[in-house]
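Working notes for the structure below.
Every protein chain except one is present and positioned as in the full complex.
Now for chain A:
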Amino acid sequence: MLKQYSFEETAVQTFDEKTSLAMKTENLQVFYGANHAMHDADLAFPKNQITALIGASGSGKSTYLRSLNRMNDGIATVTGKIWYHNVDINEPTVNIYEIRRHIGMVFQRPNPFAKSIRENIVYALRANGLKNKAELEERVEKSLRGAALWDEVKDSLDKSALSLSGGQQQRLCIARSIAMEPDVLLLDEPCSALDPISTVKVEETLLELQKKYSIIIVTHNMQQAARVSSQCAFFHLGHVMEYTPTGTMFSNPQIPVTQDYIAGSFG
């Protein structure tokens, strides 16, 4: 039996006016039919930093993350506010396709298209009206370099993306996202299907990418959260329990539930 913790006792940091934020949610609630999967999430994400979302499986991390770029549309009911550049993008009138070009997403399982490596990157660009060949080529190189994949694939851009290894496929998915030049990048356990060496590569890539993008990464791997993130949010049964700088979260967790989770003596 899972130990009972009070959902009242939380420690969620806020940021002062001076911190520029990439995104922010207020009272975010998510329902899958009658299943209330996310309660009152109030989180703010500073620009050009990596924020990690941690917590046990089923605690609502993916549910929360997918709400941020409206990927839960048609799957779940999301209420509350999602602020992005002073616009509440949870409004039904918002152009979700436009939003998703600004807020990119990388999924748990690498999901490159069954197309060539080049076509993986240019397909969506072209669909959005970028037709100039030279410019497309430039984006291919830039995004593959950004995802630290260029050197490995520069001679085989016309090969099927499915012929790449899992780690390469995941970096291709990252490249595909950043080719859209988003400003926020959402990653849902991007390394859970990868071997340790590929994981290190993806992590290095993320550390490099935070100079240009604001990154929110879900991970069930606490070492990973500790290695890459600046702040960390801990989710428990659909509640955000603690949100603190990563150093604090791992050395000095504020509330019993986080203490137990970090110590591995959970439930």
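Just so we're on the same page, a contact is a pair of C-beta atoms (placed from the backbone, for glycine too) under 8 Å apart; a residue touches a chain by one contact, two chains touch by 3 or more; residues count from 1.
What we mean here is this: contacts and distances are computed from a predicted model.
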Legend entry - Which of "Phosphate transport system permease protein PstA", "4Fe-4S dicluster domain-containing protein", "NADH-quinone oxidoreductase subunit F" or "Cytochrome b" matches, in UniProt, the chain that is not displayed: "Phosphate transport system permease protein PstA"
Inset, instruction - Have a look at A:L130, A:L162 or A:M222 and name the one touching the chain we're not showing. - result: A:L162
Legend entry - Sole residue of A:G104, A:P190 or A:P253 that reaches the chain not shown, by the stated touch rule: A:G104
Inset, instruction - Sort through A:R176, A:K201 or A:H236 and give me the one touching the missing partner chain. - result: A:R176
Legend entry - Contacts of chain A with the absent chain, listed as residue ranges: 69, 71, 97-101, 104-105, 107, 109, 111-116, 119, 123-124, 127-128, 158-163, 173, 176-177, 180
